[in-house]
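Note that one protein chain of the assembly has been removed; the remaining protein chains are unaltered in position.
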Amino acid sequence: MIAQWLFYGFATLAVLGALGLILFQHPMNGAMCFIVTLISLAGLYALLSASLLFALQLIVYAGAIMSLILFIIMFLNIQATDLPEEKGRWTFLFGGILVIAPIGLFLLKVVKTLPQGETSIIGQDFGGVKKVGMVLFQDWLLPFEIVSILLLVALVGAVVLAGKKEMAS
Amino acid sequence: MEQSAAYLGLIPLLPLAGATIIGLLHLSSCQTCKLSERTYGILACIAPILTFLFAIKVFLDLHGLPVEARQISYQAFTWFKVGELDIAMGFFADPLSSLMLLFVTFTASLIHIYSIGYMAGDQTFGKFFAYLNLFLGMMLILVLGNGPVVMFVGWEGVGLCSYLLISYYSEDRANVLAGNKAFIVNRIGDLGFVLGMAFLFWAIGGSGFDYISLKANAHLLSSTTISLVCLLLFLGATGKSAQIPLYVWLPDAMAGPTPVSALIHAATMVTAGVYMVARFSFLYSLVPTVGLIVAWTGILTALVSAIYGMYQDDIKKVLAYSTVSQLGYMFAGVGLAAYSAGIFHVFTHAFFKALLFLGAGSVIYALHHEQNIWKMGGLRTKLPITYWTMLIGALALAGCPPFSGFFSKDEILYLALATGNPGIWLIGVLVAGMTAYYTFRMIFLVFHGSPRDQGLFDHAHEAPTVMTVPLIILAVGALFAGVLNLPAIFGGGQVVSHWLAPSLAELHPEASHETEILAIGASVVAFFIGITIAYRKFGSGAEVPVFTGFASFAYHTFRINELYDLLLVRPYKAIGSAIEYFFEPQVTDGPVQLTTWFYRAAGTVFKLLQVGYVRIYAIYMVIGLSLMSLLLSQSLK
Amino acid sequence: MILDYLVLSIVLFCLGILGVISRRNVFTVFMSIELMLNAANLAFIALSRLHESMDGQVLAMLVMAVAAAEAALALAVVILLHKHTGKLDTNVFSLLKG
Partner (left out) sequence: MFEHVLSTMIFLPILVGLVLLLLPASQGAARGTGLVASGIILILGIRLYFGFSGAGGMEFSEIRDLLPSLGISYNLGVDGISLFVLLTGAVLYPLVFLVMTNQSKGCYANLLITQGAMAGAICAGDLVLFYIFWELMLLPIFFMIGIYGGPKRLPATIKIMLYTVAGSLLMLAAIIYLGVVYHTQFGEWSFSAAKLAGLELHGGAAVLAFTGFMLAFAIKIPLFPLHTWLPDAYTEAPPATTFVLSAIMAKIGVYAVIRYVIPTFEAEFARYALLLACSGVIGMIYCGIAAIGQKDIKRLLAFSSASHMGILALGVFCMNIQALTGTIFQIVAHATSTGVLFLFAGMLEERMQTRNIEELGGIARQAPIFAFFFAVALLASVGLPGTSGFIGEFLIILGAVKFHTAIGVLAGTTLIIGVCYMLWMFQRVFFEKTNDRTAGFKDLTGIEALAFLPVILLILIMGIYPQPFIAKIEPAAKEQIAFVRPAAQVANYPVLEKGHVPEQK
């Protein structure tokens, strides 16, 4: 019962955060809202017995990535004048809703064909570090390694991109 | 039945070999050292003289055979054989071809000899004789071919030589144009020939496509097919033998050297059409209607060209139109199924027309290539041999009684009357009178009266012996050739007709002696009227006339050339240009251009969508996704 | 119950799309993309719970790694953009205009 209430609470927060993200003019406010969404998502992960993911969501997403974004936003010292003046924002928003509605409805239809399932905590370390680690390093080893290469490439790319001016001079 | 004789193959081969040798010598030596004209002349004369000897042998061999079996043939090799089409490169001689063979090789030999004198000093002496030999070879293939296809080889081959020799003086555009005209007009006729052969082949050619098999199977043909084939073949004949509507090339063909005019455009090649009709007499005799068309075409051609002939001022043009006119007579003869009469006229005509042309050549030679008869006059004293020989030729042409032309022409006219075609006969008699008129107009203007151009007259001199001897020999022929076919009424035995009889499917109309006498009398009267008028007008000098009205119209040959030019040549060229400048870029290339235009247009339209903003592209993508979702939602459930 | 999670994931995903197509601010667009990734992650984990297998969770981890890589690059690009133009407008990139 509590789990259900928790779900509704987190869900509401996540949606509100997302709405805030796309509606606030200034990215700083948007980012703050987005953090709310991410944290509530972490909560939802926990409700789904994914304890490792709960931790990772908080540490990597809400922690590392979002602080990086916030850092950059602050680093660039964005003023209201820097922001693009988005005149037709509302037109685009409502037009967008119109366009997206079929996609959402279609996905909903798809989801409805799935069987309903329980969300009670499974236990036995389901979603725990050890079990997930076993799956990750046994069945998903190759994708894992590929992702590591991707990260390396991204690292190098970021250095090259951001440091371009200095290298050229 | 048939006798095989390998030397038949040798007859066309000899001149062809001669042509090859002379041609190669000429090609290899034309830039370094020139061989002497004498060498070329002797080399060139070997082949015609040898073939003439062979022709006599052919004649004797045939003569030695019983009348019904007078055929010898030789099959050299299978030329090509595809399915039921089996064409052998074979040669075949029967009385008809042997007669043709005799006079062709005879006149050719004389003209070769004559040419040595006439062409003296020419830049490309060797080339001329190579062409002449080549022509003789092709003409002999035409005559001796054992079937229509082999005949066609010669047929086209002589056309080629005619083209090459007409445009012999190729520096002058007019000469080359005349050559082109001859070739193209001949080709129009050849189309008829080829199609005629094709129809004939598909009808009865499957079991042999030579004359003997065709003759044997001719009874299997339906009359429509025969008519069609005969008409198409006749189209070929009108091209080669210069009949309406394709006669226009022959007068222009006089651009070639005069011996060429004598050999190709008077004596031999142009009579090939008559020969062909006689050769196919087994078909033509089955369709008298087509025969009538042939006869009327012939006689109308004779009339029209005789009218032209009366107004020409170029000595060779006069003779050219007279040739066309005489060819018309021949067609009238073969058209009325009087094949031997037609062929006999071919035979006599070869003598007197070659003689006249060579005589004209001698005059032209003497006057340094002046051809206008209004600048000549009184040459009788300067050129006695030429004068007397040409006079004999003119009398023969005009149909003066004891001369050869009289008998052959009269035979045709008599048969026209006998077969119940008084129209043809009347026109024929009229043309006979006109022939006498224009022939003697020419003779009087050239040889009688006083010189019109004293400078030319003073330098004139008789041709060398090498040229006069052939003249004399031909004159003898022109005098006496008629005797060979003396009709019964003069106590003759019609030797030629009897000789030709096995080759031809001839009709022998019955007619009374009165008819014959009427025919002869009318011809003689026409001759005398014609010659009298000519004498009255030109006998003792006449001034250059100014043509007006009808005369001017006739002088310009009824503007037929201009008409053809307007109706055929110009539109053809115009269409050619139109294709190049309009149809090709606009119409046929249109679909291609349209495709490129479509791609360009589509590109311009799609360019508008490329606004450049990433967000808009994302919207496009989402719209696409959304449409796909809509579509997929339909199929879900 | 699981279906509610999935419905939530759909709602978040659609909001992410909406953010991408309706906003011109580079940061907001970028974070909207992150939102979409998170929505996908939620779906993965919910389905992992449904099937009681941990493959979905592993996949979500990989997505996070990719998101991290993307963040690094995207932020580098944003910095460059700002350096060059002083703006944070996606409409500055219009070189693709036909």
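We call the chains A, B and C, going by the order they appear; numbering starts again at 1 in every chain.
Assume a contact is a pair of C-beta atoms (placed from the backbone, for glycine too) under 8 Å apart; a residue touches a chain by one contact, two chains touch by 3 or more.
Please read these numbers as outputs of a predicted model, since none were measured by experiment.
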Partner chains on view for the chain not depicted: B
Selected residue (touches chain absent from view) among B:Leu35, B:Leu102, B:Ile188 or B:Val611: B:Ile188
Options B:Ala55, B:Ile204 or B:Ala416, residue touching the unrepresented chain: B:Ile204
Selected residue (touches chain absent from view) among B:Tyr7, B:Phe59, B:Trp79 or B:Phe480: B:Trp79
Chain B residues that touch the omitted chain in the full complex: 23, 26-27, 30-31, 77-85, 89, 127, 149, 152-153, 155-157, 160, 163, 167, 170-173, 176-177, 179-180, 183-184, 187-188, 190-191, 194-195, 197-199, 201-204, 206-207, 217, 219-223, 225, 572-573, 575-581, 583-584, 588-589, 591-592
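Throughout what follows, only the chains that are shown with their structure count from here on.
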Chain-level touch network, classified as line, ring, star, complete or other: complete
Chain centre separation (chain A, chain B; CA means) in Å: 100
Inter-chain centre distance, chain B versus chain C - centres from mean C-alpha coordinates, in Å: 94
Residues of chain B whose C-beta touches two or more other chains: 619, 622
In chain A, residues with contacts to at least two other chains: 96, 99-100, 103, 107
Chain C-touching residues of chain A, taken from the complex the two chains share: 4, 7, 11, 14-15, 18-19, 21-22, 24, 27, 30-31, 34, 37-38, 41, 44-45, 48-50, 52-53, 56-57, 60-61, 64-65, 68-69, 72-73, 76, 78, 82-84, 86, 89, 92-93, 95-97, 99-100, 103-104, 107-108, 111-112, 114-119, 122, 126-127, 131-132, 135-136, 139-140, 143-144, 147, 150-151, 153-155, 157-158, 161-162, 164-165
Chain A residues within the chain B interface of the complex: 96, 99-103, 105-107, 109-110, 113
Interface residues, chain C side, partner chain B - complex: 17, 20-21, 23-24, 29, 90-91, 93-98
